[in-house]
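The complex is shown incomplete by one protein chain, all other protein chains being positioned as in the whole.
Here the chain labels run A, B and C in written order, and each chain numbers its own residues starting at 1.
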Amino acid sequence: MFKLVDDNCMDDNMKELAEQVDVIFTATPQGLCSSLVDEDILSKVKIIDLSADFRIKDVAVYEQWYKLTHKAPGLIEEAVYGLPEINREKVREARLIANPGCFPTCSFLSVYPLVKAGLIQPDTLIIDAKSGTSGAGRGAKVDSLYCEVNENIKAYGVASHRHTPEIEEQLGYAAGRPVTISFTPHLVPMNRGILVTAYASLTREVTYEEVKAAYDVCYENEYFVRVLERDVAPQTRWVEGSNFADVNFKIDPRTRRIVMMGAIDNMVKGAAGQAVQNMNLLFGLPEQTGLRQIPMFP
Amino acid sequence: MFKLVDDNCMDDNMKELAEQVDVIFTATPQGLCSSLVDEDILSKVKIIDLSADFRIKDVAVYEQWYKLTHKAPGLIEEAVYGLPEINREKVREARLIANPGCFPTCSFLSVYPLVKAGLIQPDTLIIDAKSGTSGAGRGAKVDSLYCEVNENIKAYGVASHRHTPEIEEQLGYAAGRPVTISFTPHLVPMNRGILVTAYASLTREVTYEEVKAAYDVCYENEYFVRVLERDVAPQTRWVEGSNFADVNFKIDPRTRRIVMMGAIDNMVKGAAGQAVQNMNLLFGLPEQTGLRQIPMFP
Amino acid sequence: MFKLVDDNCMDDNMKELAEQVDVIFTATPQGLCSSLVDEDILSKVKIIDLSADFRIKDVAVYEQWYKLTHKAPGLIEEAVYGLPEINREKVREARLIANPGCFPTCSFLSVYPLVKAGLIQPDTLIIDAKSGTSGAGRGAKVDSLYCEVNENIKAYGVASHRHTPEIEEQLGYAAGRPVTISFTPHLVPMNRGILVTAYASLTREVTYEEVKAAYDVCYENEYFVRVLERDVAPQTRWVEGSNFADVNFKIDPRTRRIVMMGAIDNMVKGAAGQAVQNMNLLFGLPEQTGLRQIPMFP
Partner (left out) sequence: MFKLVDDNCMDDNMKELAEQVDVIFTATPQGLCSSLVDEDILSKVKIIDLSADFRIKDVAVYEQWYKLTHKAPGLIEEAVYGLPEINREKVREARLIANPGCFPTCSFLSVYPLVKAGLIQPDTLIIDAKSGTSGAGRGAKVDSLYCEVNENIKAYGVASHRHTPEIEEQLGYAAGRPVTISFTPHLVPMNRGILVTAYASLTREVTYEEVKAAYDVCYENEYFVRVLERDVAPQTRWVEGSNFADVNFKIDPRTRRIVMMGAIDNMVKGAAGQAVQNMNLLFGLPEQTGLRQIPMFP
């Protein structure tokens, strides 16, 4: 930010900040935001929380997966899950936004239309996700060193990643009943980007056109979700640096399954960009304000 | 090879070569080896074919997936699928070896013990594979340029990759009946390595120890297959430059599925290394001859 | 550009285009622009040429280094070398802009203040440059394949790279006499970015403050050139995606030399961004129009 922004980092006293600003973005360790926010603060300022504290409605599920005691369970109900493509109207009226996780954003946008349309059996969903290394944060850990990540790929958090219940909860709303899925993230030697490859059994024989229509119903008015052309697989570099989510699908008649794919930039649509999108909704600004950056290629 | 090997590339006249050498490795475009090899040649020399020509027993399946007319269907039956961990005795006696594909090698070694033990339902198998870029060959194609591959991940050949029937055929032998699976490869920004993440529904409740025992039965005497320790996920860099296949698994009681994982170097166990392993068997050499290179790290 | 720009690529008939538009950017093979442009076209439209055709005033030097016969030598004199930090006023009045090469832009901005201030001996200049792979273009060449570039670094065009005379000519204007330098580019496994490390003998003993003042005189009013803080070495990722050039220096009293360093994004300040900066000057627009993109990190 050299010569671009002169502001200094201030002390993060939330009570003081609440008096001075319109909105606070919290990108804090799990459990911290919920220990700081209260009714008094929410009466003065909008909060957009990028941690997981308010994403999961069932406090027991949160506490089990995050191994934490929730500090503000009374505020969970009010919090709105900030995926504008699903909850746009609720976001507009919210005081407290739970900004979605990077994997859940990409996973959900990739499979949501077919869950909603009843074209897939939700419990057969297997989501195999691949993430760039910025998803691991900037902490000085051996596992994040260049020579550990470069020329390498591995799965991590197998059958235990914390984003699983968040994806399941949102899919449950779309399906109208609880959903249990398999979710496996992988670490890929690149800075940015998430690719999701999701597999599910079809509920019946479908044509390309039917499935395409199910996606279009959901996304044809969504600027930030692009349904790609037939047989074009999403690539993370096509969304790098932008707030776009690219999605597509491929029917596999041999197995009666469908492969759903999606790509986002985990730092933009998967985090800060979506937070800005939510802010725009909160304050009645055009939804694309500050988010018109086109993908960077190469 | 500067100052390492003085040999010149010779004209590839297979008939002449058959008179002079003991074994010919063919790494030729699909369809070429089968158009060159015949009974006369096989009576003089062993052939290890790294193309797909002799991997699939059902010529109709080969012709459908490869869009080629097979030129030597009469030799298919005799050819031995050169996965030493499965077909060691047959390889020893063979004249014509079909060296396995890179994805099939990694996929099959990862899931074979559980198919054989009947612990998973084969038709629920979903194999999500990730490959380094050397798998695309050295042809000058835009899709293989540095700036296209770097900082990017994408699926390709979705629901249509040619390695699918090869995996299915081998799994069918293990299961004792035909198997249909989902297989999706992805292109990863690294030179070498294949990682397979495979998902299947368990046929019954299992413990870690039971599943571990199923792997050990198959691999405890296999030098080149390493079953990793509990909860350790395979990483491609742990096998880079070596002929090892690292495999492991994770039971997911929530979904009653199991996640099977495997990693190989696609250039070694996935191609040239396995070809040498087969040659060693063909000529009664110690199986590790020329293959004792340990993985390179970092 | 999917769903971002609807325009179709049109036939590149320069005569027709000249009737319809205000400015034409030509990013054409060497020799093509100079074969198309003429007085008639220049009377109707501004041309910003991203090739080398009009960068070098001495047509014999151009023809020798580019092995081409120049097709429009009569227009060379009029063409303005489009480095706004040096030629801002001339650019405003120009009809034909020779947009600088990527290496010359970074090299020149890094060393110019000291040549101009007479603090270094120009003929001792050695410029060691490192470039990302996008500098090689998008042609399908084996040398640009992922597996050739990744995990590798090499010099190329040693003592013969075509950007050498372009740098020398511009340095000659700053020095007031002809200058001969050593210039060596290297190919680095990254998509974007150029780093220049330049070495020269000091003409006299100098202090940090003196040298810093020489840089500040040149750049303190330049938005796109950032002189970094003492002892901070430029990094290409600090300018990636932006039109900034970051420069700095280090005095080496042991050798009586100075090391000058600079970093740009070769696709922005090294090509398209600088072209837009020139367009802004040509049409009296604010110089930063369309160029406010901040560097992308990580």
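We take it that a residue touches a chain if its C-beta (ideal position, glycine included) is under 8 Å from a C-beta of that chain, and two chains touch if they have at least 3 such contacts.
Everything numeric here is computed off the predicted structure, so don't read it as measured data.
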| item | value |
| --- | --- |
| Where the missing chain makes contact, among the chains that are shown | A, B, C |
| Which of C:A18, C:V45 or C:M190 contacts the chain that the document leaves out | C:M190 |
| Sole contact to the chain not displayed, among B:N191, B:N243 or B:N280 | B:N191 |
| Options A:E85, A:D128 or A:E151, residue touching the unrepresented chain | A:E151 |
| Where the unshown chain meets chain B, residue by residue | 1-4, 134, 151, 191-192, 226, 228, 238, 241, 246, 293-294, 296, 298 |
| Contact footprint on chain C, counting only the chain that is left out | 123, 126, 128, 130, 132, 147-148, 150-156, 158-159, 180-182, 184, 186, 188-193, 195, 197, 199, 233-237, 240, 250-252, 254-255, 257, 259, 261, 263, 298 |
| Sites on chain A contacted by the missing partner chain, in the whole complex | 133-134, 138, 140-142, 144-151, 189-191 |
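To be clear about the criterion, only the chains that are shown with their structure count from here on.
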| item | value |
| --- | --- |
| Chain whose mean Cα position lies farthest from chain A | C |
| Chain occupying the most central position, where position means C-alpha average | A |
| Copies chain C and chain A - interface residue numbers shared by over half, same or different | same |
| Chain A on chain B, rotation in degrees - Cα superposition, rounded to nearest 5 | 180 |
| Centre distance in Å when chain B and chain C are each reduced to the mean of their C-alpha atoms | 48 |
| Whole-Å separation of chain centres (CA-atom averages), chain A against chain C | 40 |
| Contacts with two or more other chains, residues of chain B listed in rising order | 147-148, 150-151, 189-191 |
